[in-house]
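With one protein chain held back, the other chains of the complex are shown just where they sit.
Coming up: chain A.
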Amino acid sequence: MPAVSDLSSVIAATTQWLLHAYPTTGRAFSAELARAQARQAVTVACWLRYPDPADVALLMLLGPGGAARLDEIAGTDTTEADTAWRTWVDEVAASWAACLLADPELAADAVDALAPGTHIAGRPVDFRRLTAPEELDRGAAVLLRHPDLLAPVADLHRASLLDLLGTAREAA
């Protein structure tokens, strides 16, 4: 079980949901390149959404909400056996990550808006698979970065992400 301050299970599950919904068309290496991009997008989304230890503690206590509405939108067959991890999916983080994957400029703004506190602890972090994908990355993530395909998920919570980034920009 993760520590109270640890978002890694939520990040891993939400990443997995995005990869199931927008699978790579390539082989194993492409799948890993796509996973890196999705994981970085979800990490940025979760760090924005849960910026301090109290947020993370509450999330761990109450649960991230699960993938029910996302699965409905994506038309996922939820009768499949491996449903346990879906309870760790965070709908808002998935939606914000979809916004970031569709728009590298917005992703760069989101990375700039990360608070220097809890998660980064003063360390520099480079999310370049998200913000500056190379040809191999893009080739591996054709569906995962397609704005039209991402829209139903991205639109769910896009407004709150833009609000948050606008507020962060004004405060800077």
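In this section, contacts are C-beta pairs under 8 Å (C-beta built on N, C-alpha and C of every residue); 3 or more make two chains touch, one makes a residue touch a chain; residues count from 1.
Definition applied: contacts and distances are computed from a predicted model.
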Under which of the names "Hemerythrin domain-containing protein", "Cytochrome ubiquinol oxidase subunit I", "ABC transporter permease" or "1,2-phenylacetyl-CoA epoxidase subunit B" is the non-displayed chain listed in UniProt? "Hemerythrin domain-containing protein"
Can you list where chain A touches the absent chain? 6-9, 11-13, 15-16, 27-30, 32-33, 35-36, 39-40, 43, 54-55, 58-59, 62-69, 82-85, 87-88, 90-92, 121, 123-129, 134, 136
